[in-house]
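Before anything else, here's the structure in question.
Removed: one protein chain of the complex. Kept in place: all other protein chains.
On to subunit A.
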Amino acid sequence: MARSLVRGRRTRRRPRSAWLGWLFALPAVTVYLVFVIRPLLLTVQYSFYDWNGIGPATWVGLDNYVRLVTDSELFATIVHAFELILFFSFVPVLLGLAVAATIRRIAQSRLALVARTVLFLPQVIPLVAAGIMWTWLLSTTGLINQLLTAVGLGSLTRAWLGDFDTALPAVGVIGAWVQIGLCTLLLLAGMSKIDNSLYEAARLDGAGPVREFRSITLPSLRQEIGVCLTVTIISALASFDIIYVSTQGGPGNATMVPGLEIYYLAFAEREIGMASALAVALTVLVLLCVLPLQRITRDGTR
């Protein structure tokens, strides 16, 4: 009796509330459709054309995609993006874990607050400003080379961003510097959720700090690590601003990444179709990397 009553009420109320709900969502949905979904679909459409952005377009089918995998220069940009994952993603997450664990242990002291603020600072600075700052630091007369000379490593000095061997790692370092603050903060927040009694129990069982970290902290942070990896991998694969400001893809094509290549293709070479094809490929690539990650890092917690 009670069940049918509930059901009856639900069937009567549901359509109205659903409509009302959609009405509230309508402005957001409209904006989303017009400014996110429509450009996305238009990009897919353009990718099948040979078009300079102004004149008439010619349908070329999958030609642009074929060129994407056969043109070694375009393919190299994707390889560079994956190399950047190492710097933009793994380094900040590993360092972030170490730093967060350290800060947690000294949580009561004022130093922890200072450390947190300083580490988060890169996140507040616009990426373009960070890029400019690091360009100075890494220049031949910059601080990095001055420090190297001061400690007697003068032979190592070089134009870090202008050298074929060091340009990509140098750009990676900038990215790592930017990402580390966000990772640290996220991981720190995750750590504060962990029940202290777990640690107490572990300590009673004679676990040291390393064992505590491995057996309690790390497993509990599975979700946070997942978020960190997701965000940073996306920023590595879709990177544009840091590279545009610091090297513009040079020297040669040593730091050319898909994001920058799309920009050059569209605005310098005026090949809107090819640029769109690379953009679509990049989107698919990002999803392919990020979706499995979501599954791996979430499943264990359910």
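Criterion: a residue touches a chain if its C-beta (ideal position, glycine included) is under 8 Å from a C-beta of that chain, and two chains touch if they have at least 3 such contacts; residues count from 1.
In this section, contacts and distances are computed from a predicted model.
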Choices "Alpha-ketoacid dehydrogenase subunit beta", "Extracellular solute-binding protein", "Cell division protein FtsW" or "PTS sugar transporter subunit IIC" - which one is the UniProt name of the chain not shown: "Extracellular solute-binding protein"
Which residue of A:Leu20, A:Leu41 or A:Ala201 touches the chain not shown here: A:Leu41
Footprint left on subunit A by the chain that the document does not show: 22, 29, 32-33, 37-38, 41-42, 45-46, 49-57, 59, 139-140, 158-164, 230-231, 234, 247-253, 264, 267-272, 286-287, 290-291, 294-295, 298
